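Selected chains from the complex are presented in situ; the others are not included.
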Amino acid sequence: MPRVVVDVMLKPEILDPQGQAVANALPRLGVSDVASVRIGRRIEIEFAGEPDLDQAREIADKLLANPVIEDFTVRLVEADETAGARS
Amino acid sequence: MPRVVVDVMLKPEILDPQGQAVANALPRLGVSDVASVRIGRRIEIEFAGEPDLDQAREIADKLLANPVIEDFTVRLVEADETAGARS
Amino acid sequence: MPRVVVDVMLKPEILDPQGQAVANALPRLGVSDVASVRIGRRIEIEFAGEPDLDQAREIADKLLANPVIEDFTVRLVEADETAGARS
């Protein structure tokens, strides 16, 4: 069953200190060629029936993201992007 | 330039109260056919040079996810999935 | 007006990779004597009338924390702990 995925990220011009913390911690793992790390939210919405992208967009706009500081995308995802491919 | 995206979600058997809160708030938006909402994290990693999935996987395992309670996936994403399609 | 504050932290035995990332980033700031960093959530609940700790506890238990992996505390806080003392 496909589900709707909403990805919410801080707008590019907004500083992300948590991502910065991860980036700054990388040299201790021996990783030196990462230019940036940004941390956002991923929300998976499962509909009882047919997934409804318009409704998902309204949910994102009202309850999941703050449009002043965040961008979001809404898309259909086949089950295997989510559960299937997980480590 | 492609970037690496790490999606981190609570394991399916772990309760997600924040997702539950969103699900419970939906009837007030007139949305009644959502079966579940799960909230995780999406991390975008940009490499200075060639994206390195193995390194990204190690970063995820050490600094982004707790494998006891969370699953993660690591994948290459073309720029247009992220910035391009945003509302 | 007092408000209710709910603090939610991962249980001590649950690994916190985001806190770990911050801890690992500290040497680059010249900070070397931090033993651990743990990142949780702080929720401020304002009641229209008298703050109700029992209700706040139920809200925390149902919508804010996952008791299997997280601990929470609920307490009354005078306004000056929150807005007043901020930088």
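Chains: A, B and C, in written order; residue numbering restarts at 1 for each.
FYI, a residue touches a chain if its C-beta (ideal position, glycine included) is under 8 Å from a C-beta of that chain, and two chains touch if they have at least 3 such contacts.
Quick caveat, the model's predicted, so the values are computed rather than measured.
K.L.:
If 3 of the identical subunits are displayed, how many subunits does the entire complex have according to this structure file?
P.N.:
Copy number for the complete assembly, per this file: 4.
The criterion applied here is as follows: only the chains that are shown with their structure count from here on.
K.L.:
Hey, how far is the Cα centre of subunit B from the one of subunit C, in Å?
P.N.:
Taking the mean C-alpha position of each chain, the two centres sit 23 Å apart.
K.L.:
Could you list which residues of subunit C touch at least two other chains?
P.N.:
Residue numbers touching two or more other chains: 18, 20-21, 24.
K.L.:
Give the list of subunit B residues in touch with subunit A in this complex.
P.N.:
The touching residues are 7-9, 12, 19, 22, 25-26, 29, 31, 33-49, 52, 55, 57-59, 62-64, 71-75, 81-83, 85-87.
K.L.:
Once bound in the complex, which stretches of subunit A touch subunit C?
P.N.:
Within the complex, subunit A touches subunit C at residues 18, 20-25, 27-28.
K.L.:
So in the complex, the part of subunit C that touches subunit B is made up of which residues?
P.N.:
14-18, 20-21, 24, 62-66, 68-69
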